[in-house]
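Structure provided below as structure tokens; questions to follow.
Apart from one protein chain that is not included, each protein chain of the complex appears where it belongs.
Right after this comes chain A.
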Amino acid sequence: MSLFFIVIRQLAEFQAMASSKKVITREEWEKRLSNVKVRKEDMNKLVMNFLVTEGYVEAAEKFRLESGTEPDIDLATITDRMAVKKAVQSGNVEDAIEKVNDLNPEILDTNPQLFFHLQQQRLIELIRNGKVEEALEFAQEELAPRGEENQGFLEELERTVALLAFEDVTNCPVGDLLDISQRLKTASEVNAAILTSQSHEKDPKLPSLLKMLIWAQNQLDEKATYPRINDLSTAALEDPAV
């Protein structure tokens, strides 16, 4: 029984619950769960949606072949998008920018915040590679104008430029900018922007489903004691405290 099945059934079960607070044993609960019907096709669509939105092209392609589920967007467009995301994650920001502009020149022209973050990432990469002089020039020529064009960026700009002031960059107050997580953040931002420009939803459906589960469990907690899913990654049912 896949974890996914368990989660979905749990969610569906809540809709059938009575109103007064009562204790439900695991046996009772599992019995109710087994009565809930969930279609395989719906699950497949959710999985495909997740793979496509997150950009796992090869996995999506394989899944398509093996399950017969059709993706809701052209897989070819995913390849381009993934190339961009990968470039950012590897720190090749200039390459990423060129690729985005090839894909759709409007994206960076109409997303000043995204463009700023990409430029910011470029600066971070230059500093990471120890190219201080080049970093200084870049900050002056490319980043400072962004701050002039839009005062909202000044604070972040100052933080980034502060990196240049420290000898030991990894241990300074703004050192978090050098983390891989910063790259991932920027990569995610680009990914979302591309999806939006393609009129695709930028968030996959799966997280919403899980959020709904957590919310529904919290609501039900006020009315009953029942086996809960506390660890979403295992979807294990934990017995109610008797």
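By definition in this document, contacts are C-beta pairs under 8 Å (C-beta built on N, C-alpha and C of every residue); 3 or more make two chains touch, one makes a residue touch a chain; residues count from 1.
To be clear about the criterion, contacts and distances are computed from a predicted model.
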Hidden chain of the complex, named as in its UniProt record, picked from "Aspartate aminotransferase", "CDP-diacylglycerol--inositol 3-phosphatidyltransferase", "dolichyl-diphosphooligosaccharide--protein glycotransferase" or "Armadillo repeat-containing protein 8 isoform X2": "Armadillo repeat-containing protein 8 isoform X2"
Residue in contact with the excluded chain [from A:Glu133, A:Asp168 or A:Asp231]: A:Glu133
Listed residues A:Glu106, A:Glu158, A:Asp179 or A:Asp221, member touching the removed chain: A:Glu106
On chain A, residues whose C-beta touches the chain left out of the figure: 94, 97-98, 101, 105-106, 108-113, 115, 133-134, 137, 142, 145, 148-149, 151-152, 196-197, 199
